[in-house]
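For reference, the structure is listed below as structure tokens.
As you look at this complex, bear in mind that one protein chain is not there, while each of the others sits in place.
And then chain A:
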Amino acid sequence: MSTTLTTKEAPAGGDPSPSWISERSGRGDAIFKGLTIAAAALILLALASVFIFLFTQGFAGFTQPAEVYSKYGSSFWGYVWPLLASTIVASLIALIIAVPLAIGIALVITQYAPSWLSTPVAYVIDLLAAVPSVVYGLWAGIYLAPKLVPIYEWLHEHLGFIPLFGDVVSSGRSISTAGLVLAIMILPIITAISREVFSRTPRLHREAALALGATRWEMIRMTVFPYGRSGVISAVMLGLGRALGETMAVVMVLSPGTLFTFNLFSGSNTPSIAANIALRYKERSEGTLEVLIATGLVLFLLTFAINFAARWAVARSERKLAG
């Protein structure tokens, strides 16, 4: 055993007297503690510096002359809201598609499938995360978008009275296609984390439900979901964060329009904030950069707010559990 106590050489003829003063452990612990604190501080520092950069550099972007905003509006808020709306709508579409799918896959892998099937399936899902977003963009813009047009047209024809399903752009490069690609991109992360938390449901609790005569689905509802809830919410937040900030795939899929409409199939929707920054970053006309940084600040604050809201919701539900 490598103890932290050292035994001094016994004096001749006497009993060995242990020394309770440690010589090694203190230093190792101190180094480790310092390293961990430094790591944690570094993250906070990076976050703070990003925020300070966005704020100081982007502040001027709020109050530029009207012509700088002319692409989408006449003031900063007029400029940013269509971008913000596109960002949120594309991300929501992605979540609506990806979350049920990811939870379903995670359940199949952890609860239903035999291990010879679940291991390769889990591996393939993880591989989805390794595909670069540029590749997703290429695939979706050139191949997937036209293939989706018949589906959009069917929806438009049968559910056209809902404003969401308006006229269909012939290229298929609409915000719904962008949302679909985002869904595929965030699927692996939500699946992987859900899978992890589902598989950690204590056997004790699962057996308690089964022994009461629960079917497998009832067992999942009684034990796996309550146990995994906060982990799944974290997973969804991570996925949402990626969807909100994803740039390349959205740039390549969405044909950038100039106004926001609620028609998901329109070809004239504004790009998302991140995509807009990427598209216009090179323009470098007077005041544009400040405006773009200011939109970045808006995106930063949005993700921050969503994360805090989610944490608060999780903490509240857990407090309720603790009674």
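The rule is simple: contacts are C-beta pairs under 8 Å (C-beta built on N, C-alpha and C of every residue); 3 or more make two chains touch, one makes a residue touch a chain; residues count from 1.
Here is the rule we use: contacts and distances are computed from a predicted model.
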item: Undisplayed chain, where the name is taken from the UniProt record, one of "Phosphate ABC transporter ATP-binding protein", "Peptidase", "Phosphatidate cytidylyltransferase" or "Nitrate reductase gamma subunit"; value: "Phosphate ABC transporter ATP-binding protein"
item: Touch with the omitted chain, as defined above, among A:210, A:279 or A:314; value: A:210
item: Candidate in contact with the missing chain, chosen from A:222, A:248, A:279 or A:302; value: A:222
item: Chain not shown, touching residues in chain A; value: 114-115, 202, 204-215, 218, 222-223, 226-227, 321-323
